[in-house]
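With one protein chain removed, the remaining protein chains of the complex are shown where they sit.
Read from first to last, the chains carry the letters A and B; within each, the first residue is number 1.
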């Protein structure tokens, strides 16, 4: 993060740049709000509380899924959206500074969602903006809304099983070195108590020591395992992440030419077919991928699409928070709808 | 069409994938609804019945006109739209399956409009979606909303001339081999009675026998003519389609280096200057094009822009049908507007 923007608690009128802007209480408030707007996210009711508010989503690199989720969340609250996507923001190609771009575009909007390929650039953007900026991912840096939707899903899935995030055991698999999702998730889970992290990563993609230290300094256990089966055994949740082939060693690529990172057989061997299964998506389903197999898709704990569905709730809560809208105002502007959002066979 | 999705009648909560989902009664119901919403399509009134509903339009290949028409139709009913266009859907480029993409995006939306360059891929998409999917064209496969707007235009133009689609004579010209528009139209017109098709195609671009068989088996006459003038003589309607130069034989390309597929002189020679003139557009107006000439543009039967205008009506009816909104609800949420949509000289 750039030094320009101090990481103040995420509240009304504040940018959302980092998971580090939350303490346990602030996190709980946001998750509660996300849960309260569930009828709107699930299309059981229509809300117009953000009538007249304008989101501008600025994606300097493509991330269609994340963009659609943010835009849908804003629209579901009654706001309006303008969009710009792609590598070439025409003014910046002519030498315009991030400062000038941010100042100009913030003059058109009430909140900005910014995605940028370079770490720290979203914070730079925020420093010149006249309206709140939400970080939708900056390179190897932060992607706080992903960590929030992961934690929201953990709470709801563990809660449905009579468990709690406090004291849970979570296996995390895959690229733990470059995967910013994992780093953000572990930092955010460190706000809870007594979480046991069980890690498996291919050679040379191990978790940076600094992230392990961060969790351990806050009283959590971090155990590195040699196999996926060991990591998954006894876990309440398994969080799998894609390993990009270009980041795999020759050796690993060969060893896993036709292998999966995690599949049904491994879960059976670990005697844990009921585990909650999470993944930040996209999942690589090509034949030579080293990722979560689709043969787990009918298991009862599959939660990978619940995560993306929950992204709407969490992003709605982010917008309501920074725009200073309480649940009372949401309720007052929520109404029934004459259309049906159900698919019939 | 993929075998995953059975072609059930198009009703509330159903995908629209194929023209084969209509019988005569279902078609008539949709066309009646399209006609009933004409004041909204023509901007004489504003409708908010889809307030809070979300369309996501996913165009995996560009088709700006079709995309704008669907999006405008949804917006005119009070809904909201998110868009993604272009060949690269970033997640799919990372190996995400159509199943995962469809499941994720459907979680953000209430209805999806999907365009894809490969036949059958929209049906695959629909199989994993949690909300209705409308096929906006899949390669050489289907484009049902185009066939519907063509039939809507036929009904209204023939009706205005005291004629009916039942018993009409329609000349169809151009690329009858690869033109999916022609195939869909002929199948949909086969729901009517005693239609006479008079066909003209350049060598090697003739209508597939299966499509002729389909119409003939349902009691229609299909006649292949040697010249455009013969095909157009005695026709109530002429439906011209673009012949892509890359699909023309060397011989034909040379013969028509400066020729038109259909022009005013041909219509005069056929003694049929008052015929209803249709075309699915775009029309190729380059000097070396083999297409409908612009010299017919002031003839009284020119209906090519009525077709695109009518596309709004038909697409509004499609959305209302699948979202289960009746005309009563539309009427209740329709109101006057303070702005004027007229161009003054």
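Everything that follows uses one rule, which is that a contact is a pair of C-beta atoms (placed from the backbone, for glycine too) under 8 Å apart; a residue touches a chain by one contact, two chains touch by 3 or more.
None of the values given here were measured: they were computed from a predicted structure.
S.K.: Thinking of the whole complex, not just what is shown, which of A:51, A:166, A:193 or A:251 touches the missing chain?
M.R.: Among A:51, A:166, A:193 or A:251, only A:51 touches the chain that is not shown.
S.K.: Of the residues A:132, A:179, A:202 or A:280, which one touches the chain left out of the display?
M.R.: Once the missing chain is taken into account, the touching residue is A:132.
S.K.: Footprint of the hidden chain on chain B, which residues?
M.R.: Missing-chain contacts on chain B: residues 43, 45-48, 62-65, 67-69, 71-72, 75-76, 78, 81, 83, 242, 281-286, 289, 291, 294, 305, 308-309, 312, 337-344.
S.K.: Using the touch rule from the top, list residues of chain A that touch the missing partner.
M.R.: Against the missing chain, chain A presents residues 11-14, 49-54, 56, 80, 82-84, 88-92, 94-97, 99-101, 103-105, 107-110, 129-132, 323-325, 329, 333.
The working rule: only the chains that are shown with their structure count from here on.
S.K.: In steps of 5 degrees, what rotation angle do you get fitting chain A onto chain B on the CA atoms?
M.R.: Rounded to 5 degrees, the superposing rotation is 120 degrees.
S.K.: Quick check: how many Å separate the C-alpha centres of chain A and chain B?
M.R.: 40
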